[in-house]
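All protein chains but one are shown at their positions in the complex.
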Amino acid sequence: MNAHLRLSAEDAWSPIELDHLTLAGAAHLFRRAGFGANLSELTAATKLPLTEVVEGLLTTTGAEFEQQSQIMKTVIQAGNLPVHLPAWWLYRFMQSPCQAWEKLVLFWHGHFATSAAKVNSALMMLTQNETIRRAAYGPFESLVLEISRDPAMLIYLDSATNRRNNPNENYARELLELFCLGLGNYSEIDIRELARAFTGWEIQSGRFAFNQFQHDPTLKRLLGNANIESGEQAVAWIVQQPAAAKFIAQKLYRFYVSDLTPDPEVLQSLAAILRENKFEIRPTLRTMFTSRIFFSKTAYGQKIRSPVELAIGLLRCLSATASPVQLASNLSGLGQSVFYPPNVKGWDGGKRWINSATMIGRINLIAEILNHKETRFVGDKNRLDQRFDVDDAESAVRHVESVWLSQPLDDEQRKKLTDIVDKTTARRESRLLCAFKSAATLAEFQLG
Amino acid sequence: MSINRRKFLAGTATAAVVASTASVPRIWASASHRAAFAAADRILVVIQLSGGNDGLNTVIPFGDDAYHRNRFSTRIDKKSVLKIDDYIGWHPSLRGFSEMQQSGNLCIVNGVGYPNPNRSHFESMDIWHSALLAPPHRTGWVGRWFDEQAGGKKPNPVPGLHIGDEPLPLAMSGLNIMVPSLKSIESLQLASDDAVGSTIDAIGQAPDTKQDLVDFLRQSRNTALAASRRLEAVADANEIPKGYPRTELARKLAFVAKLIAIDFGPRVYYVTLGSFDTHSQQSEAHAALLSELGGAVAAFHKDLAAQGQSDQVLSVCFSEFGRRVKENGSAGTDHGTAAPLFIAGQSLPTSLGKYPSLTELVDGDLVFNVDFRSVYATLLDQWLGIDSQTILGVKHETLRLIS
Partner (left out) sequence: MFRAMIRGASSFAFVFTALVSYHATAQTAADNIAARFLPADVSIVVSVNDLGQRWNDISQTALVRRLFELPQIKVAMADKKFRDLLIGQKFVEELFGRPLGDLVQDFTQNGATFALKGEKDIVLLFQPTADAFGRLKQTLKEFASAAALGNANKGKGGLFATTYRDNEAFGLDKARIGFANGWVVASSTSDLGKTVIDRVLGDKAKSIADESWFRNATELARSVTSVNRPAIAALLNIEKLRPGLKIQNDRGTDPGKELLFGGILEAVGIAPIAAVVGDINAEAVTVRIATPRTKANVEKLEYFFGAGQTASAPQQIDLPNRVLSARWHRDVGLFWKMAPQIISDENALAGIAKAESDISTLLGGMVTVSDVFEFLGPDLELVAVRPMRQTAEGKSTMQIPAFGITGKLRNTAKAQPALRLAFQQVISFANLNAGAGKYPPLEVMAEREADTTIISGSYIQMGDETMYDNPAADLYKNFSPTLGFKGDRFVLASHRDLATQIFTASEAKPGVANSQGHVDNTIIELWPAELSLVGKLNREPLIAQRMLATGLSQSAATNEVDTVLELLKFFETARLRLLAGDDALVLEFDTRLSGAAAQSK
């Protein structure tokens, strides 16, 4: 892990050679692949081989948890209360045993952005969420195909009214521009042709239905292929385009590795990895999370935490839970209301999370969560010091550094924070929370 | 704790913060250099009248028999209107607008609309917000400008601000920038927690690290904290100041005035008032809404004048459509088309555009004289100093708003 060595495109994604993760490495991995973990979980991870830790993160089990989630789903559906959807998902982020899975679903939700504000059906939004969850790790083509038939998406991008004699190009345009290829990799004619291929993809009684009378059966010429008839063929052809792998590679990189512009060759080789893996997401993520670049300076601390990552990260670091309804409202103020992305492009992320209002809001959020009466800690809040072995102010500050900060504090900062924690609270058991609230005001706290 | 922070404001640390963040544009512009406002300093306040405002009962053609004929129970009689001329006059609840107009601070743009009017609230609102007559309505007319400037050399970190409970209006949405949506002034105040307060007091400006994200965050943090402090210094933030009526719109506009006073940064502020969807028993509800509108806007511009910023701000009030000429059977009115739009600011013409005819109707609706996109083009070109064509896609005719 030589920080100054620039990794070549081939080396970037090659497996990092190390026996065990450092604590900082484990914290980084859990933050990026998931939302974060507490000190004991991180310490446990340093004692296992990296591949085993990554495999553990990428599992998809947890029947008992799904049953709990289902209870909440039932109520939200029964009342058709889309406004409760963000709380439901935040509950999952907070408590799911498969945090990397939830994180990936969040990635795809931002990618195939669909807003409950327009769809206005709790059931359809939940169905889409389940669809994405089921297909998240699998091949990209299936995901695109399922999304193209997803009722919420059909409504959100008006494809439900895409008729033979009056094609609606909205979905076709976004599929090419935002979901698969990116600007510059298709023409306006491709949009028109693709829209025709999707004609007749409708919703009947809230479910996808193919209406052959509204489908335009003539051949379409899409991206140089004149033999496309159906929507299925169109999707298969689009996903095969070299631009597709590059486009998804770039989005994965931005979500998991760094906010900063990557070396184009590094992206190219990630795209190649996607193709080698037949566009399957799980093996691609496995490669990414065990790669040299992932554990290099290119990645460490090079992401601004999203509001969800900020809040859920805090709770996971402390093994705490908070009121999902309250959290949903707070996060909406910070610009991230899940199930309600701002537009079809999803959340831009990175520096765009930050402005004067959200900066104040982020500092306040940490204090608000930790001071809120519904925030509960596994075991006893008054025993946090014992649980995490925090005895004085300095150990509290160092704890925050090891589980939260991607770069250690400098000595002066650490001293200042320690003094503040010392002065602000005389109670041993509240030092750790005090250290979090205090550190939250530092700019670096926002990095993850 | 807040005393500590105030003390800090007075102390030298602030000076250091101010000096080293000079590259952050608006926040630091000192009040004394405000004399003449270049286009780059001008501010636009958009006031959306949601639900479809009854234009005919806002600027009332009391001199027209057709008005009295069509508005049997919702009409305002000649004696009550605040006369503008022998033909039209203001609704009696709009004394605020009437007075502003007389002193050259309010302009009516008559008969604003667009071709093939859409009578659905949602669709017409999308058309107004996106400035596109046909879907997809992905971005807003102001949002596209935000996108544009975000890609520029010195992007404004907060080019626009929406104040209200509703989601960010489409008009303010760009694809590349997140404009904040604030419920109230409290969103810009730091939590009163000792740990937060004392750390902020103790840790000031940190040196640049030459790490892109760290430096960006440090600068953003300092900008935000400084703005928060300045806001704290302006006034007791949560009170509606004297001179404003005790209404929700007044509360929002008073907040805007405070943010403008501290040079918070946004060039466009957005607030909404509603619902104007008065299908039945319209009279009192409409009067109450107009009174809230006129009272708040007049107080806001008076406040700006007292701050010495009246020539820096233009407010524009629009609604997604007007209402039908003929009232319905429920002492109310249904969705219509063209309606007047109002612009408040300094040294404005009293009116622009022709008042639509009440007899030459299409489907019983007024015919628009001014395309709303011309109004946008005017605001962009003449007020904000932005090339309207890049934002609106085509060149629209502009009005003679600013001489």
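Order as written gives the chain letters A and B; numbering starts at 1 within each chain.
We adopt the following convention: a contact is a pair of C-beta atoms (placed from the backbone, for glycine too) under 8 Å apart; a residue touches a chain by one contact, two chains touch by 3 or more.
Since the structure is predicted, the reported quantities are computational estimates derived from the model, not experimental observations.
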Missing chain: touched chains present in the view: A, B
Among A:Thr46, A:Gln214 or A:Thr321, the residue in touch with the chain that has been omitted: A:Thr321
Contact residue for the chain not shown (choose from A:Gln68, A:Ser230, A:Gln250 or A:Ser395): A:Gln68
Contact with the hidden chain (one of A:Asn38, A:Ser96, A:Ser121 or A:Ser269): A:Ser121
Contact with the hidden chain (one of A:Thr51, A:Asn80, A:Ser187 or A:Asn371): A:Asn80
Positions on chain B contacted by the hidden chain, ascending: 245-248, 275, 277-282, 284-289, 291-292, 328-332
Residues of chain A in contact with the chain not shown: 67-68, 71-72, 74-75, 77-80, 84, 87-88, 91, 94-95, 121-124, 205-207, 321-325, 327, 374-376, 380, 382
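In this section, only the chains that are shown with their structure count from here on.
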Rounded Å distance, chain A centre to chain B centre (Cα mean): 35
Sites on chain B touched by chain A in the complex: 27, 135-136, 138-139, 157-158, 161, 167-168, 173, 175-183, 187-191, 193-196, 198-200, 202-203, 206, 212-214, 216-218, 220-221, 223-225, 227-228, 264-265
Residues on chain A engaged by chain B in the complex (per definition of touch): 117, 157-158, 170, 173, 259-260, 301-304, 333, 335, 340, 342-345, 347-348, 351-361, 363-364, 367-368, 371, 413, 416-417, 419-421, 423-425, 434-435, 437-444, 446-447
